[in-house]
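Removed from the display is one protein chain of the complex; every other protein chain stays in position.
Then we have chain A:
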Amino acid sequence: MPLQALRTVAKSQNGVGAFILQCKRIDFHYCDWAGSSRGMNAFLKHQLPAFAAQNPSIEISVSPRPGRHPVIKGQYINGREKAICVRNMEATEVTKKAELLKTASGEKLRRDRKPVKSFNESVRGVWSPFHGRQYKI
């Protein structure tokens, strides 16, 4: 009998073959006048060039938002957006928040109740009340 190929497609998983960064765009909003934007302004002047050079795949836009607190907004491949207000933060803290947005997936923040997460089926079968010797139908 000739061999038959499996009628399945290989399951793709981000990072197994190739890795695609989920964050596609980060917007930095600052204010020229407000005091809460000092750290953000310092980040934009001194640390943003390095951040942009390390992440050439992320589109970065810098625009003022006068009279408002500074904000970093990240847009993701799944179409969602995440924003973090960085008011009254130092430049280093703003960097950490930018890194946080960069490494996020765009999914909503969820609390995992189960200890194990897997796409594979149960190996020994899911229990039902009809399992066991004493039950005869």
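Criterion: contacts are C-beta pairs under 8 Å (C-beta built on N, C-alpha and C of every residue); 3 or more make two chains touch, one makes a residue touch a chain; residues count from 1.
Operating definition for what follows: contacts and distances are computed from a predicted model.
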Of the listed "BHLH domain-containing protein", "ER membrane protein complex subunit 3", "Large ribosomal subunit protein mL50" or "Glutamyl-tRNA(Gln) amidotransferase subunit A, mitochondrial", the name UniProt assigns to the chain that isn't shown is "Large ribosomal subunit protein mL50"
Cross-chain touch to the chain not pictured, restricted to A:Ala5, A:Ile20, A:Ala53 or A:Val126, is A:Ala53
Note that chain A touches the chain not displayed via residues 30, 32, 41, 44-46, 48-49, 52-53, 55-66
